[in-house]
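Showing subunit A:
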Amino acid sequence: MSNSSLLEMTAAFDCMHCGLCLESCPTYRATGQETQSPRGRIALVRALAEERLDYADVLPSLNACLLCRACEPACPSRVDYHTLVDEFRQAKPAKLLSWMKPAFFALLRFLRRCGVLSLAERIGTPTSRALAASVPSQPTLFPTHFTPPSPQLPQRGTVLLHLGCVQKSFFGDSLKSTANLLAAQGFQVEIPAQPFCCGSSHSHFGEPEKGNQMRTETVAALSQSADAIISLAAGCSAHLQEQSSIPVLDPLLFLNQQGWRTPPVTKKLRAVWDPPCQLDHVLNQAGAMRRALQECTHLQILEPEDAELCCGAGGMSYALAPEVSDAVTQDKIEKILRHKPDVVLSTNPPCRMRLETGLRKAGFKGEILHPVELLTVFSQP
Partner candidate 1 sequence: MDSEKSTAGRMKRKHLLVDLKHILGKAHVLTDPGSLLAYESDALTLFRSRPSAVILPKTETEVIACAKRLHQAQIPWAARGAGTGLSGGALVPPGGVVMALTRMNRILEIDPVGMRAKVQPGVVNAALGRAVEPYGLRFAPDPASQTVSTLGGNLAENAGGPQCFLHGTTTNHVFALRVVLPDGTVEDWGTPSGVQDGFDLRGFFAGSEGTVGIAVSIDLRLIPQPDEVCTFLAGYDSVTKACEVVSTLVAKGLQPVALEVMDQNAIRAVEDSVFRAGLPVDAGAVLLVEIEGSKDSVQKEKEAARTILQSFHPSVFKQAATAEERTQLWKGRKGAGGALGRLAPDSYVMDGVVPRSQLAAIMTYVEEVQKETGLHVANLFHAGDGNIHPHFSYDARDAEQCATVEDAGARILRKCLELGGSITGEHGIGLEKENLLAEQYTSEEINLMERVRQIFNPDDLLNPGKGLPMKRGCSEVFRRHAISHG
Partner candidate 2 sequence: MADLWAPASIEEAQELLRQTRDKDRTVLPCGRRTRMKRHGVLEQPNSFLSAENLTQVLWFDAEDRTCEVQVGIDLISLQQTLHERRLEWGVCSPQDQSGTLGGLCLAPDHSFFTSSMGFPRDQILGGQWILADGTSIRTGARVVKSVAGYDLTRLLLGSQGQLAFCVSLVLKLRPQPPRIFWYQFPAENAPSLPHFGIRHSEQQGNLFTCGSIERIPAFASHEISPECGEQSLASLQEEFQKSTSRVHFPSPIPEELLETLQADALAVDIANHTVAFQQESMAITYQGKWQSGLRIPSGKPFPWAGELAKSMTQTSNTFHLFSKRMP
């Protein structure tokens, strides 16, 4: 992006440098640095546009932005913050984007299983280390030819299952559980052929056009008539919802809206749920999800203090600026562990990976799950 258009954009921004956004920003909270705050980032981009700084000076700060968008509601000037970051990142798209292919995920799965990844977690660049550490300890692939069970009769409706690249490659089991659960509750589950990735990361890490195109393709693939598109990844949901005419929902949220046919049963557990930022700050569904979780699990769903702060994943920001992200994650993990949970719930794959990395490092022995699995894994007949 050229300086002049950046300048025009920042000028349109109305940032008054008031600082009211500071405390909502997880990277500022974790580091205490103005440079790691929304106000600081805006000032930096503006200085870049005014040619008072070079691109390289600005990059570390902008890279570390988790794009959680918690700063936006705090801003009295209604600064459209994420647009600034999206546009800034266009100048140099993240290299990682080109790796988001099935083969790369397959490789990671393989390396994890044969134990090479634990080695990679210790050597290499900060980025590769962070990436290696984030691969779940038992990744499961969603089988290519999976036929969802037929719905319990009477059938209530039809849903389309969105798979998602990370979800499908690492958390295949959750998708299976989802399909089974939905069928058991009376829904016909369709899994149309769809692109590997919906392009959410591309949109936020420097290739917005490609991201939009991938989204268009995905939405087109999921355009059959149905009650909802079901996605287990809040990040994908937020991205797809921008274009999709049917609601894109987490399965539990959807089922809670529809009403449970046979209420699921769960063991008595101490469960902590950390709401994903996309759900909270973009989709505004954190409240509804919280209620859905309470109602279907009959558990008191605990949330870490300052739950609205990002866990440090920020899509793939954790790999781009591991140091800042580590500080954010560490803070989050401490707050989660204060509840002494038996299980930790997450409804977005990158967050789930990030939390797993952090929790395991802190010696946490319990499970880290999507709540759908809580219902099946622990449900008693």
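The definition used in the following text is that contacts are C-beta pairs under 8 Å (C-beta built on N, C-alpha and C of every residue); 3 or more make two chains touch, one makes a residue touch a chain; residues count from 1.
The set was built so that all candidates are chains of the complex that A comes from, given by their letters.
Keep in mind that this is a model prediction, so the values were computed, not measured.
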item: Single touching candidate for subunit A, where 1 or 2 all sit in one complex; value: 1
item: Footprint of candidate 1 on subunit A - complex, ascending; value: 10-23, 28, 31-35, 37, 39-40, 43-44, 47, 52-54, 57-58, 60-61, 73-78, 323
